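Below are the structure tokens for one structure; questions will follow.
Every protein chain of the complex appears in place save one, which is left out.
Labels A, B and C are assigned to the chains in the order they are written; within every chain, residues are numbered from 1.
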Amino acid sequence: MSEAAASAPERTYSFLGPRGTFTEAALAQVPEAVGQAWRTVNNVGEALGDVIAGRSDAAMIAIENSVDGGVSVAQDALATLPDLRIVGEYLVHVNFVLVARPGTTLDEVTVVNGHPVAYAQCRKWLDAAVPDHAHIPASSNVAAAADLFDEPLRPGHAAIAPPGIVEHYDLDVLARDIGDNKNAVTRFVLVSRPGVLPAPTGADKTSLIAELPVDRAGALLELLEQFSTRGVNMSLLESRPVGDELGRYRFVIDADGHILDERVADALLGVRRFSPEVRFLGSYPRADRVPNDYDDRYSDAVFIEARDWLRALITGEPYDTPER
Amino acid sequence: MSEAAASAPERTYSFLGPRGTFTEAALAQVPEAVGQAWRTVNNVGEALGDVIAGRSDAAMIAIENSVDGGVSVAQDALATLPDLRIVGEYLVHVNFVLVARPGTTLDEVTVVNGHPVAYAQCRKWLDAAVPDHAHIPASSNVAAAADLFDEPLRPGHAAIAPPGIVEHYDLDVLARDIGDNKNAVTRFVLVSRPGVLPAPTGADKTSLIAELPVDRAGALLELLEQFSTRGVNMSLLESRPVGDELGRYRFVIDADGHILDERVADALLGVRRFSPEVRFLGSYPRADRVPNDYDDRYSDAVFIEARDWLRALITGEPYDTPER
Amino acid sequence: MSEAAASAPERTYSFLGPRGTFTEAALAQVPEAVGQAWRTVNNVGEALGDVIAGRSDAAMIAIENSVDGGVSVAQDALATLPDLRIVGEYLVHVNFVLVARPGTTLDEVTVVNGHPVAYAQCRKWLDAAVPDHAHIPASSNVAAAADLFDEPLRPGHAAIAPPGIVEHYDLDVLARDIGDNKNAVTRFVLVSRPGVLPAPTGADKTSLIAELPVDRAGALLELLEQFSTRGVNMSLLESRPVGDELGRYRFVIDADGHILDERVADALLGVRRFSPEVRFLGSYPRADRVPNDYDDRYSDAVFIEARDWLRALITGEPYDTPER
Partner (left out) sequence: MSEAAASAPERTYSFLGPRGTFTEAALAQVPEAVGQAWRTVNNVGEALGDVIAGRSDAAMIAIENSVDGGVSVAQDALATLPDLRIVGEYLVHVNFVLVARPGTTLDEVTVVNGHPVAYAQCRKWLDAAVPDHAHIPASSNVAAAADLFDEPLRPGHAAIAPPGIVEHYDLDVLARDIGDNKNAVTRFVLVSRPGVLPAPTGADKTSLIAELPVDRAGALLELLEQFSTRGVNMSLLESRPVGDELGRYRFVIDADGHILDERVADALLGVRRFSPEVRFLGSYPRADRVPNDYDDRYSDAVFIEARDWLRALITGEPYDTPER
């Protein structure tokens, strides 16, 4: 039937499930994903595996939290899996509720289920409000709550969960906004196979991962100079072990701007020449839509004029310096 | 009785327990800790809390793993807790065994307990050897094994654990050396209250944590130059979120050399002048005992001569440049 | 007699004579030199030789011209003669007149005496006003005029000279302000033996000459970084050949600030450690009296606080970071 055919999803998106996670909230921000197939997975590896294998068109993964820092497993996956591209960035305000099966009260709570990261972020509140609790680690924020149903009602068991959990489970909210940092934000990226580059918007990020040459003092400094000497600001620099031996690192970098911006392209050339192993992860619109800030001297026109000038010097053709 | 008095422990050391952890193996490398009181704790926070409160003289904590990178919780604790000092560094080769309660065989295994970090490090082996297993996260490597005894024997339950586990629990080893990276190493540090600096040995490290000035392009570059311009090599640079908002970082740095080395002291002065918030974490002997390598032009004598020269210029006293 | 004793000169100043030179005009700007003995010399070498030998207390020498650049012979003398100190800086606006013995008119002129530097600075005017003249080089601006009296009146002979020349010689001015650049300025320095440093005024310069280490790529960059990393601006950088072989240079540097400014002292320490041969030429008030501009982060207080902090780390004494 034509109606059904019209509404059949054309694209599939993988995300860390089950329903109700912060990752789902990030995916809900993607206009193109509305009405498409959403596929829940258990971890970052599965999500990216879906993309690589073609089971999904894109995967939403958490990449950094304002309190806990970079998500190592996601960074390492992007560094080692076959060629992938980040095509979008999304921010989700992170706050937690303490939930329990109906009938439980806060003063009865003795055991708290929680993903270790979430637990760490609520620790101060818990130590004050539930002084003598025990912690049972869970594999995800939603699993912490779901585990409450694993067995017959266990009085005194509660879970740390995202606020959206009550839309999916029959739970009572014992307390809201229990995170120690009220401004906690998680940054997510939408990852796809290489294909058409997202168009430059003037408010873009470029992500890459680069290894340093071995045994060269000041190598990191030299890597950073590839950006600074082209007026390209870096918003993220994280080191991750290469893994083969202690003391060998690769660096995860987010730079302001798009690969189609001349200054960014030139910086990437510099990184490529310098680094024994560099991986371009994509250029994509920034979540905050703040226009990239850069000095006029690094504008596209300046790069283009310099190339024209050099070409004329080499060919011997006449050249008039344009008005600046 | 004098004998008893002689053997009464004078010092207490906190470490992540229970007995059998890699942390215990690190503590066993400390000659001064032999025969002293060893106190098990549940996490890094407790370990450092013991030191701050005076319950322990020192705490052994994991700070970096060659596969997983920096231990964020330890780095963040050192950045935010009251003044502490690293006084020693120790390396432990990390390898895992798969254990189960006696009578279980490998082909029966369907559930694997494991600390998330250990589980990640054994994932390839597990996927090959135990294809359809479920994972239950544990709070420590030893707890993974200890949890096997929580309830009546559950057939098919196994745990990832350190090799030393069999000295403490009645368990069968189903497989040895199941880590995906055979060279995995964890780096531990011994942390104490500020007091007497460990003496320079010529093979030292200096650790610090520094924030960058806000809104200054190239600030990280400038931080790194404080070291490079004094010929001081950095063996570690990790960024950690300050936590108040996305995009604000502090940097964890290990530099070669001792605060009593002139070039290191001068670099620290530079960092102090530059950084709005810098924390000295200590100068201590390197675990690998490899002598610090530096160019002669950054030797103590060069720094001292320059000061003598400058003083003579200012006072007007005669000055003869020494032979170089 | 007491009156005579009171007015007897206490100090002697050497300068490039004879009376009427720009150098004399520079010396006239020195309050302390008024009423003292002024000693004319034939060149920079004699002037500095007087100081070294004790025949003079100070010598005024030209060091840079806004059109012709650094005065090489003065720079080389300061680089190679025994220890001397610049104690003051003076600017003289340079303009020239064309003079001849009385009775000569401009259209009769066929030969122009002139110091080569002055001649070069008046070349355009001369080529237009006296198209077919011949040039006879003179050893100084005043000598050019004085030479007109060497022999019986030679019709058609004129000289380029400073405006003050008519106070000393019976000459007609054929044209005024004949220099091609109306803003030409010559910078002079007053040079003395090492002794008491001029006090800091907040508007000071520090001069030095440094050689680069041989065979080290990027050595000049490293020299400049000694200043930039301490927020010290350089107003002059000139290279001069060491003289022993082509391609070996020393660098003449003027830096903003006084050796008693912490940031300047620290930069000098850095230069001393870096350079195989560095010579401090003095800290002295700037001729233009423009206060030194520097970022607050390089203020004396910041340097002093950092030292206090470091000292406390080493001694183990308690330390409270002051309010910033």
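FYI, contacts are C-beta pairs under 8 Å (C-beta built on N, C-alpha and C of every residue); 3 or more make two chains touch, one makes a residue touch a chain.
Note that the structure is a prediction, hence the values are computed from the model and not measured.
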What are the shown chains in contact with the chain that isn't displayed?
-> A, C
Among C:Ser72, C:Thr110 or C:Thr201, single out the residue that touches the unshown chain.
-> C:Ser72
Please pick, from C:Asp244, C:Asp296 or C:Glu323, the residue that touches the omitted chain in the full complex.
-> C:Asp244
Would you write out the residues of subunit A that touch the absent chain, in ascending order?
-> 194-197, 213, 222, 225-226, 229, 259-260, 265, 268-270, 272-274, 276, 280, 297-298, 302-303, 305-307, 309-310, 313-314, 316, 324
Please identify, in ascending order, the residues of subunit C that touch the omitted chain?
-> 64-70, 72-73, 91, 116, 120, 135, 137-139, 181, 183, 185, 187, 217-218, 220-221, 224-225, 228, 233-241, 243-247, 249
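Basically, only the chains that are shown with their structure count from here on.
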Where the CA atoms of subunit A average out and where those of subunit B average out, how many Å apart are those spots?
-> 27
Taking each chain's centre as the mean of its CA atoms, subunit A sits from subunit C at a distance in Å of 60
Centre-to-centre distance between subunit C and subunit B (centres being mean Cα positions), rounded to whole Å = 58
Give the residues of subunit A that touch two or more other chains, as numbers and ranges in rising order.
-> none
